[in-house]
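Pasting in a structure now, in structure tokens, and then I'll have a few things to ask.
Rest of the complex left out; these chains stay put.
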Amino acid sequence: MPYVTIKMLAGRTEEQKRACVEKVTDAIVETTGASRDKVVVFLEDMKKSEYAVGGVLLSDEE
Amino acid sequence: MPYVTIKMLAGRTEEQKRACVEKVTDAIVETTGASRDKVVVFLEDMKKSEYAVGGVLLSDEE
Amino acid sequence: MPYVTIKMLAGRTEEQKRACVEKVTDAIVETTGASRDKVVVFLEDMKKSEYAVGGVLLSDEE
């Protein structure tokens, strides 16, 4: 506790993901007072063929 | 806003997915008054080996 | 199967919700070939104080 889920388009590097979970965890600890070792982060990759805005798949926009 | 997640068994074609996100977006806009460009749809594929009804995996029912 | 989750700001009437689940179900059946009685829809209300875009809660934008 807390549990954070971050859903974004695939394509981030391992380095970016590592930095992302570290900085997001910092932000949670700083603002909510949760203890750092209790913060859980799940990353979820989306494919452009499984994500639509305004009724159009991102894979069809390119 | 709104955010729609559609979870179904893998196996739909790209053509079906394209039609699905388009028609679902139409339905949301028509019934809720949301503006079309704000409607977000996420598609999620399920595998038969990761989905159970009545305690039995679908991959074991075939 | 399929399972559809629709997350939107609170404030829709019962009439709008009723129409929304009906039309979204129509759209799913028509485009994926799922049988109507298998389509499940979950509605989730969001509060403006629990939803942020660009780092700002919607309740702070008014």
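Going in written order, the chains are labelled A, B and C, and every chain counts its residues from 1.
Quick note on the criterion: contacts are C-beta pairs under 8 Å (C-beta built on N, C-alpha and C of every residue); 3 or more make two chains touch, one makes a residue touch a chain.
Computed from a predicted structure; not experimentally measured.
Within the whole complex of this structure, the shared sequence is present as 6 copies, and 3 of these are drawn in position.
To be clear about the criterion, only the chains that are shown with their structure count from here on.
Centre-to-centre spacing of chain B and chain C amounts to 12 Å, using the average Cα coordinate of each chain. Averaged Cα coordinates give chain A a centre that lies 21 Å from the centre of chain B. Within the complex formed with chain C, the residues of chain B that make contact are 1-9, 12, 16, 19-20, 23-24, 26-28, 30-34, 46, 51.
Per the touch definition, chain A reaches chain B in the complex via residues 7, 46, 49-57, 59-60. By the touch rule above, chain B contacts chain A in their complex via residues 14, 17-18, 21-22, 24-26, 36-45.
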